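Presenting chain A:
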Amino acid sequence: MAAANMTAGQDRRAVAAGQITAGVILLAALLALASVGYHAVERVRDTPVVAFIGEHPLLNAFAKSFIVANFVTLHVLFLIWWERKFAGWMQARLGPKHVGWNGLAQTVADAVKLLLKEDIIPAKADGRLFVIAPFLVFMPTLLTFMVLPFSASWVGYNFGLGALFALAVSTNVSLGILAAGWGANNKYSLLGGARACAQVLAYEVPLAITVLAVVAVSGTVSLVDIGAQQSRWWNIVAHAPVMIPAFVLFLICALAELNRTPFDLPEAESELVSGFHTEYSGMRFAFFYLAEFANNFFMAGLAVTLFFGGWFGPLLPGPVWFTIKTVGLVTAMMWIRWTVPRFRVDQMMGFCWKVLVPASLVVFCASALWGMWVQR
Partner candidate 1 sequence: MRAAGGDGIEALAWQAGPRQQAESLRMRVSARVLRDVCRTLRDHPDLRFDYPGDLCGTDLGSEIHLWYRLWSHEHGRSAIIDVILPSSDAVVPTVSDIWPGYDWHERECFDMLGVRFEGHPRDGDPARMRILLPEDWEGHPFRKDYQPVFSGDPLHGPQETN
Partner candidate 2 sequence: MAGSEAAQVRLEPDGGMTVNLGPQPPSTHGVLRLMVQLDGEYVRSCEPVIGYLHRGLERMFEARPYRQLVPFTDRLDYLASLNCNLAMSQAIERLGSVAVPERAQYIRVILCELNRLASHLVFFGTFAQDVGATTAFLYAFRERERILDLLEAMTGARLTYNWIRPGGVPADLPEGFAEGVLSFVRDLLKELPLYDRLLTNNPIFRMRTEGVGVISRDVAVAFGASGPVARGSGLSYDIRKTEPYEVYDRLDFDVPVYDEGDCMARYRVRMDEMCQSARILEQCFRDLPEGDIATKMPKVFRPPAGDAYSRTESPRGELSVYMRSDGSPNPQRVHVRAPSFVHLSMLPCLLRGVKLADVIAILGSLDTVLGEVDR
C-alpha cells in the first residue's frame, strides 16, 4: 500500500510540475497578449472614430461606463477562481479542477447557474428593499472604479479629488448591506446588517485618516497625481518610516471595509449562517458576490496606487503592471483570510476605536511632519 502511495505521489508530483509549467507559460502568454493588446488599444485611440467618441461628452461617458462595467464583471470571474484555487492549495486541496483548464471556467459555470436560478423573494420580506439591496451594494463599487487609475491615461475620470471620492462612494456599500439585512426580515440578516453597518462606518474613519496620511506626504488628493509621483520610488519605499505603518493600517481597515476575515462578522458563517445575504439566492446573491470581489480589487488597487507605485514597472505597460500588483495584493488579502480566525463584534469595534483610530492619527501627524521635512 505504501509503495502504491509513493508511485501515486510521484505521478502526482509529475502532474503538478506539468501543471505549474503550463501555468507559467500561460501566464507569460497572457502578459505578452496583454502588452500587445495595450499597444493595439493605444493605437486605436488615435483613430478618428474613437477620437470622436472621446470628445462627445455623452458617448464618452457611455463608452467608459461600458468598459468599466465589463471589466468589473469579467475580472471578478477570474478573481473568484483564483481565490478558490489559492484557498484550495493552501488547504491541501486542489480547488476547482473540472470546468476548463484547471477549473478556470468554473466561475462562469457558477455564474450561469446563479443567473438561471429562480429569483426567490421571501414572503415576509420587505419586497422593495430586498430587491434593490444587491444593486445598492454593487453601484458604489462600480462608481469607485471610475477613478481608479490603471495608468496615467487609463482612468475613467481623472477627478481632482479622486481619493476622497473613492472613499466617500465606497462607504455607501454599507447602505446596501443594511437594506439587505433589514429587508430580508430575517434575524440573522438583521444582525449581520447591523454588524456590517457599524463595522464599515467605524473602519471608514481610520481608513480615511490613513489615506490622508498619504495625501499629506504626496501633497495631492488626485489618485492619478499620487500615482504619477511614484515613477521612481514607490511611496512605501521612498517614505518608508511613515508609509509602512500607514500601509499596515490601511490593509487592516481595508479588510474590515471588505468584510473579509478576520472581519467577516457580517456574514460570520458559524454564528449568522451567512449574515446579511442569508435569504438571497440566484442572481441577487451573485451580485453580492460580484460586489465583494470587485470591492476587493478596488481596495487593493487603491493600495497599489497609494503605496506601491501605481502603474509603474519595467518592461510591461502600465495597466498590466497595475493589474499584476493589484492581484498580488488581493492574493495577500486572501492569504490572510484563509489563515486567521474571526474577531468578536465588541473586540472588532474596540480594536477600531482604541487601536486603529489613535494609531492612524499618529501616523497622519507623522506623515504630515515627514511631508514637510521632505519638501523642505
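Annotations for the structure displayed:
As a convention for this text, contacts are C-beta pairs under 8 Å (C-beta built on N, C-alpha and C of every residue); 3 or more make two chains touch, one makes a residue touch a chain; residues count from 1.
For anyone wondering why these and not others, all candidates are chains of the complex that A comes from, given by their letters.
Please read all numbers here as calculations on a predicted model, not as lab measurements.
Touch, as defined above, links chain A to just one of 1 or 2 in this complex, and that is 2. Every residue of chain A that touches candidate 2 in the complex is listed here, in rising order: 1-2, 87, 90-93, 124-127, 129, 182-183, 185-188, 190-191, 261-262, 264-265, 268-273, 338-347.
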